[in-house]
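Only one protein chain is missing from this complex, and each of the others stays in its spot.
Right after this comes subunit A.
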Amino acid sequence: MNLDLFEFSPGAYLAPAVDWLNTNFHPFFDAVTKFIEMVLGGIEAGLLYPPPYVVIALATFLAAYFITVRVSIVTAVALAFCFVAGLWTASMQTLGLVTVAVVISVSIAFPLGILASRYKGFEAGIRPVLDIMQTVPPWVYLIPAVMIFSLGRVPAIIATIVYGVPPMLRLTTLAFNQVPKDLLELGQATGAPPRSILFKIEIPSATPTLLVGLNQCILLSLAMVVLAGLVGAGGLGAEVTRGLTRMEMGLGLRAGLAIVAIAILLDRFSKGALQGRRTRGAAETTH
């Protein structure tokens, strides 16, 4: 009996599909590539054009003005480390890459997460998909991403999004399921239209959990962006890869710590920016 007949190779079916996509939708993927490259290029140029000390000073000032002094100190220390470690360019590339990846991940995950909290059937349907996205080793996404978008930053971003969407989506669903029922009833009883209920009741109540989701999304994206150094995405990932291949302990460690600095910076900044607005809103009404 030939057991080979029972062998299952999803790759055998997936590879032709990827090929087919590649040949038939090439202009589309090309446009996606161009668009992402353009946005990334813009962010990078903005971060790298001025001298590093200007960027550091500006970011520190923004944090102090809009968020808190504590966040501004964290910002200054994190960015100064990236500069002193001699990894300024790579750090800014990574910052741009993660920012774009997170923005896209959140804009996909947030609406889908709300849908999943409204429709239990939809949630049941996407749950296994999310499980697959989270547990398949991230290297595996890189293969089709590179096949379609070729080497560079775009496949890295795509793979990062695949990795960043599930935590944000799950926590969005959780956040919306946790909105107190009595607040929803209040919205209905006061005759609020669904839009008002969403923006004035649900999203504010869900914010703490949504911030946890955003934090997870940022950290996982950052982890993935580093892996993406393998496919030529540049940035700190490339430095880590270089440190590994050359067995340079110093470079690897510096790049690794710079990644931590960027992670802390992004987390505090995003949290502060989203929560800070609320406390400022409170201050306005006191007079």
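Throughout what follows, a contact is a pair of C-beta atoms (placed from the backbone, for glycine too) under 8 Å apart; a residue touches a chain by one contact, two chains touch by 3 or more; residues count from 1.
Here is the rule we go by: contacts and distances are computed from a predicted model.
For the chain that does not appear here, its UniProt entry gives the protein name "Quaternary amine transport ATP-binding protein", which is one of "Response regulator", "Electron transfer flavoprotein subunit alpha", "Quaternary amine transport ATP-binding protein" or "3-isopropylmalate dehydratase".
Among A:Pro10, A:Gly121 or A:Pro193, the one in contact with the hidden chain is A:Pro193.
Here the missing chain is touched by one residue of A:Val32, A:Leu62, A:Leu151 or A:Leu183, and it is A:Leu183.
By the touch rule set out above, subunit A reaches the unshown chain at residues 180, 182-183, 185-193, 196, 200-201, 204-205, 207, 278, 282, 285-286.
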